[in-house]
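Here the complex is missing one protein chain, while the rest keep their positions.
Let's turn to chain A:
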Amino acid sequence: MTEAVSRLIGVLYVRGLLVLAWLCLAAGATAAECEPIDVYSAQPDVDFVGAMCLLEVAADEILIPDDALAGSKWVPVASDRDRLAAPRQRSTLWLKSRLTNSGTDAVQRWIEFYPWRLRDVQVWLIDPRTGVVRDHLLNGLDVPITDRDIRTRRTLVPVTLSPDESVLMLVRIHGDHRAGVKITAWAPGAFSADQAERLKVYSLVTAVMLTVVSVLFLQFRMGYVLLGAWALSLFVLEVEKDGFLSFLLFPSMSQLSVYLITIFSVFEKALFLAMSVHLLGLNKHRLWRWSLPVGLGAACAYALSISVLDGGQMRSLAVTLHLGFLLLWLMLLPAALSQPGRWKYVNLVVLGCVWVATATVVIGYGQGTVAALTFSTLRVVVSVMALMVLIWVYSRRIHEYERNLAARVRRLEQADRDWLEHLVEIRTRELEVARHEAEKANAAKTAFLARVTHNLKSPLTAIMGYAQLLRGEPGKVGRMSGFIHDSADHMLNLLTRLIDHARDVTAIEVTPRDVYLHTFIDSLCNEADILASRNGNVFRLERANALDPVVRCDETLLREILLNLLENAAKYTRDGEIVLKVSTEHPSVGNERRLVWVVRDTGQGIPKAEQASVFEPFYRASPQGEGVGLGLPTVKALVGKLGGDISLESEHGVGTSVRVSIPVEPGNEALVAIARRDLPRHMLPQFDAGGRRAWVVEDASVIRELLDAELSAMGFTVRTFADAESATAALNATDVSERPTLVLTDHRLPGESGDTVLQAVKQTDQTVSVILLSATRELETPPPASDWQYAARLSKPVDLAQLRSEIARICGLEQVTVRLAAPGWKYDATPAPTTWPPDSDAVAIVQQWLALGAVTDLVEWCDSAATQHPAHAGAIADLRQLAERGQFGAFATRLQAL
């Protein structure tokens, strides 16, 4: 304790003496004397340059150490620290100080001159007593690291002092830029530890920094990239102050680091400006958006210019650029403040802080303070915090932006949905209306169709009905009324199908029936003749041999198809020829066969290019043609219905040929409509054959029975045979008195044909008439060797009226008038009027009949009146006609007038 106190007192005493001595010296001495520096107690974090003396000389003045020591202008550094700095100019500074070792052991100390970028540092260690130069050490950037005493980029000079030994350290610092000088003393161990520590910290920080920057870069957003780039440049700037980066990366190029730091300081400013512009939302601004390219361009230009500038100019230029960028930043403010957005103030404040920190550093650099070159904690802290805040703000903004975007997308989608719903609603309403309209239209259509049907069928009723009534008439009238009936019947068929089709009740249904093919063809030819003759065409039928007499198919559809084709041919042909060719095809297997119809004309033809479209609806060969162009499409559809094929060959100007092939089944004669039904059975002409004999040779039992019944009804005694052989046999077996007057035979029979029957009959008895009844009569010519002729050839189906009149003609029968009501069988109340004009009693009765609408009574009354009063027959006939027509009012008036 006492020792300690005495020691303290000792130290204080010594110090006090020293101070006194220094004061004396300072006051009186011309040459300044500096305080010795105890290297033993010196700490690495204590700058002892302040305790040294300095001598400033002209930059290029070459002095030897002795001359320098002898210089008269030595001054203590403490008195004018500013003279340590000589920014951006070539300068030479001498420093001196006495180093002592107050310890008891020899100490080795590494004296460090800071900043390490001092270009040329020479140290002389001089024995203070003898003035002998103990050591001359060279260091600084110009000395490669390998040539240095201590191999580090830092400027270190080793000094070893024995206890109580002192040495005069003379230092010459020369260079083109000196921001200041700091001198510290390191224990070698502490230096190594510090070096290792720094390396560790820098490596760590570098790793962290690189990670952060890559993360920022990888966001691929301009804001993050600029933030990252700025942070990186700042980082490079800060770590390069210690030369870490250049040493690490380019250890052999220590010169580079000087440039690196200035270049990066310029880049840092440029990036700061660009980042501010971006973060403040001015990147769309008319002028400011150029800040990034211009700033980077300037920085690059600067980086390139260092090869032509010397150190001082380079640094001056850098400072100018720094100031320029900082001023530009200030000019940014008005534009930034006018930007919308809630984050701009935060951004501005943070960026402002960074700006202030940067400006401080720049000004410090401009003035040349050492602080500008050291690792400035304040600035780094400010920058790091600013960076964090800026990143946070930026991320918030992006987040907000994205949220806004999402919300906008949602709003747009919602709007779209609303619009769609609106559309759907409108469309639904429209559809509803349309449906309603359609229903109304459909109801109207149904009603209209019902009316049309009714209105078309009513006249048909009359046409067909009266035609039926006239069928019974003998001769031409009966035959022609048959034609009328046939046509009306076809029309009725078409009408029924059309109406069904229009009512959508049924699609057109195929209803195959057994038909006599030849009769069908004949009736088709009748119509084709009429059609063809319209344009002066000639119609010709080509009938192949061996057509089936009876086939099973839909007659109406087939007729419709062929009539359509014939009509088309007739329409487009003038003064030419229309040929209908029919044949049978037996493809491959089974019972299947096809009827092949070819309609060929010598008309205008269809050009190749148009042939494909003729089956399309509403196509017409010639624009001026009549019709709507539905013919061929309809035909095609109908052919399809029947399972057939249609093909067309045409040559323009030569003609057209349409080929239709329809599959048919062989028909069964037993199922065919064997007799025409167009004449009421009771209205057939009546004959009385008076028991004459008639034979029927027919294989189809239905027709045999029909003929049997018919002939019996005409008063024949009938005998029937199923084939020619039995009939011939029977003929030979019967004697003359039993022979028939009349033989009816079919042509196609199981064995021998009808011709055999004819021959047999005629050979036996020439007076016997033979009538041929055949489904194929057109083809069968009488056997050439024979003179025998059929008395008549009749086609199937059997036309009963024709049959009867033919038979009557051949047998010379008289028509019998039949009265169904027994003559003389009269109603009580049908007295003939006794007088004419009738008396009041008769008129009263007639009026009663008129009231009842009693047509028959009135007609009968008129008839009897006409018989009784032939003189008034004319007037009575008029009355009768009125009665027949049911014109009871007119009848009454006429009666009154009498």
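What we mean here is this: a residue touches a chain if its C-beta (ideal position, glycine included) is under 8 Å from a C-beta of that chain, and two chains touch if they have at least 3 such contacts; residues count from 1.
In the analysis below, contacts and distances are computed from a predicted model.
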Quiz item: What is the missing chain called in its UniProt entry, if the choices are "Branched-chain amino acid ABC transporter permease", "Isoquinoline 1-oxidoreductase beta subunit", "Response regulator" or "ABC-2 type transport system ATP-binding protein"?
Solution: "Response regulator"
Practice problem: Check each of A:Met464, A:Ile662, A:Val846 or A:Cys862 against the chain that is not shown and name the one that touches it. | Solution: A:Met464
Quiz prompt | Residue, one of A:Glu439, A:Glu509 or A:Glu884, that touches the chain absent here | solution = A:Glu884
Quiz item: Among A:Val349, A:Ala709, A:Ala729 or A:Leu898, which residue is in contact with the omitted chain in the full complex?
Solution: A:Ala709
Exercise. May I ask which residue of A:Ala78, A:Leu138, A:Val538 or A:Val855 touches the chain that does not appear here?
Key: A:Val855
Self-check item: chain A residues touching the omitted chain (full complex)
Solution: 450, 453-455, 457-458, 460-466, 468-469, 488, 492, 503, 677, 680-683, 686, 709, 712-713, 816, 818-825, 827-828, 851-857, 859, 884-888
